[in-house]
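Let me give you the structure first, and then I'll get to my questions.
A single protein chain has been omitted; all remaining protein chains appear in their positions.
A and B are the chain letters, set down in written order, and residue numbers restart from 1 in every chain.
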Amino acid sequence: MSDQATLEVRNLQTHFFTKAGVVKAVNDVSFSVGKGKILGLVGESGSGKTVTGFSILGLVDEPGRVVGGEILYRGENLVGASQERMRQLRGNNVAMIFQDPMMTLNPVLRIDTQMIEAIKAHHKVTDDEARQRARDALGQVGIPSPDERLKSYPHQFSGGMRQRVAIAIALLNKPDLIVADEPTTALDVTIQGQILYEVQKLCAETGTAMIWITHDLSVVAGLADEVAVMYAGRVVEAGKVDDVLDAPMHPYTAGLIGSVPSRNARGKRLHQIPGMTPSLLNLPEGCAFAARCNYATAACEQPPALENAAGARQIRCHHPLVAEAV
Amino acid sequence: MTAVHDDTNVGGAGAAKPIAEGETPFRRFLNDYAESKVAVGGAVGVAIVLLIALFGPWISPTDPYDLASVTFMDNRLHPGGTMGSGVTAMLGTDGLGRDMVSAMIYGLRISLGVGIGSGIIALLIGVSFGLCAAYFGGKVDTVIMRVVDIQLSFPAILIALVLLATLGKGIDKIIVALVLVQWAYYARTVRGSALVERRREYIEAATCLGLSKPRVIFGHMLPNCLPPLIVVATMQVAHAILLEATLSFLGLGLPVTEPSLGLLIANGFEYMMSGEYWISVYPGLALLFTIVTINVVGDRLRDVLNPRLQK
Partner (left out) sequence: MTVFVIRRLLQAALVMIIMSLLVFGGVFLVGDPVEMLVADDADQAERQAIIKSMGLDLPFYMQYLRFIGNALQGDMGNSFVFQEPAMELILERMPATFELAIAALLIAVVIGIPLGIYAGLKADSWMSKTIMTASILGFSVPTFWVGIMMILFFAVILGWLPSTGRGDTVELFGIPVSFLTLDGLQHLILPAVNLALFKLSMVIRLARAGTREVVHQDYIKFARAKGLSTGRIIGVHLFKNIMIPVVTVLGLEFGGLIAFSVVTETVFAWPGMGKLLIDSIGFLDRPVIVAYLLFVVGLFVFINLVVDVLYSVLDPRVRLQEVKS
């Protein structure tokens, strides 16, 4: 880590203060992502990965609040930054792509309106220039006849096309960082493949750093450079994609990988992780995964720390697995 | 009225059961309802209005329709003035020398009577049509709902104006007008929830048991459609009272011999310019209080009874 990372998150804590109690959606999350790199942020639903994404953009809504940690964008701490500073960064330096393409575009505004306003929110340009850039961006994500498409309404696009438009909007101001929250989950597999390929190409070409939030390990395997696995609001394991997926050290990661149907396992029962994710309202004192873990011992009643392991890996476990465990 | 009565019935049933049994649906409903202090206040207000109307003849200081005791000598006394009979007119007297408090109590009886009476008739008609539309479907449904849609596309006051302008004055005519205005709301509400219920298994079960159609419709389907109906009924009663007052004010509703609150206000209007405010102001406040409390209760019932909003 000689260069400054595009984004570094340190000990991020985002809690929701509900009537029922404090929901610790993100509870000590750290990772970093460098220029042109793609970080896969993996976890089950409810593990806090989406909230992490929103925290980075300062889009956590009441009753949620970032209560601790640092979010360093090129060295600038975004936790506690002013509303106006966050607005300047959003869409310009840091962009986000949402999960459901059917819901992210405003149904009553034309595509050109929604694209041009995104440019003009950050740059003093004429409408014509903005329109030109919007057209280019649509072309960049592979939308045919962009001129015509600019005048359309979102409902005139298919889901895959809409997600391309959303990606084009994210690319408009050439951001340094894109947070993509499961952008391909709602799409057909073939479309998913095309989009993944294009995103990978774009990151490599433009040097944009990307955080790809997903629950799908196979996507991460093909796309990301590094991966961080989240469980119950914490990063439990992080490292280079190949290292982590080939030789998971955390029992939870191993369980996740084990539950992916693969060609080798045909005919065999799929592995599954017993039990359910714990309620974020009252997390156990110690390791949150202990109740579901085959390796748990009395030691697991103490919270494990995120420790560095060999090969630029980090692991939060009292009983890390050795390489041949899977 | 239906809603208010249900409300109190619910209270009775809930209280009669031993608390040890835990949460009955009634008790939960009561607890939910009572979470809003304003709504509890509204329910108390409605209860007070109903009690005053029920026991009006016994608590009224004078009988405003007893021509022997009402004298023109007492006309337009200021609030607190003493009438010839020695009774203090707390809120003054009107242009004919009637004690305002008494006139308002009797007026309230008429207003509530017309509002609730027309509400019940409209409820019966509307529910019957709505259930038929939902149960039989097809042509029956299309015809009934088309009529409902067309009627609901006109404002209530316009329909009432058309009817009363052609029918003339009278308590029977205003009830007819109010029923015709309201039935469509009930029909639409009941049909909506009955359509949902019709697809449920218990209706199929009841049909398979060979129960008669009316029995399935009224015995099984209707009770499950009640919650939204209670809400609509509450709101509609307030609406009917308001509409009756408005029509009476316009001189289209009740005859002068049966002065509702609306007519009392209208009578006071002519004295307004000379500063004799009380003849219009106090009946208006009574009307306002009645409608506001009913609407507050209805609003709360909607929140509590709507399963979509339950957390």
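General remarks:
Just so it is clear, contacts are C-beta pairs under 8 Å (C-beta built on N, C-alpha and C of every residue); 3 or more make two chains touch, one makes a residue touch a chain.
Keep in mind the model is a prediction, meaning the values are calculated, not measured.
Across the entire complex, the residue among B:Ala47, B:Ile120, B:Leu226 or B:Leu250 in touch with the chain not shown is B:Leu250. For the chain left out of this panel, the touching residue among B:Ala53, B:Ile203, B:Leu287 or B:Leu301 is B:Leu287.
Mapped onto chain A, the interface with the missing chain covers residues 57, 59, 87-92, 95-96, 98, 100, 103-109, 117-118, 121-122, 153, 155-156, 166, 169.
Against the chain not displayed here, chain B makes contact via residues 38, 150, 153-155, 157-158, 161-163, 165-167, 238, 242, 245-246, 249-252, 262, 265-266, 268-269, 272-273, 275, 277, 280-281, 284, 287-288, 291-292, 295-296, 299.
Operating definition for what follows: only the chains that are shown with their structure count from here on.
Rounded to a whole number, the gap between the C-alpha centres of chain A and chain B is 56 angstrom.
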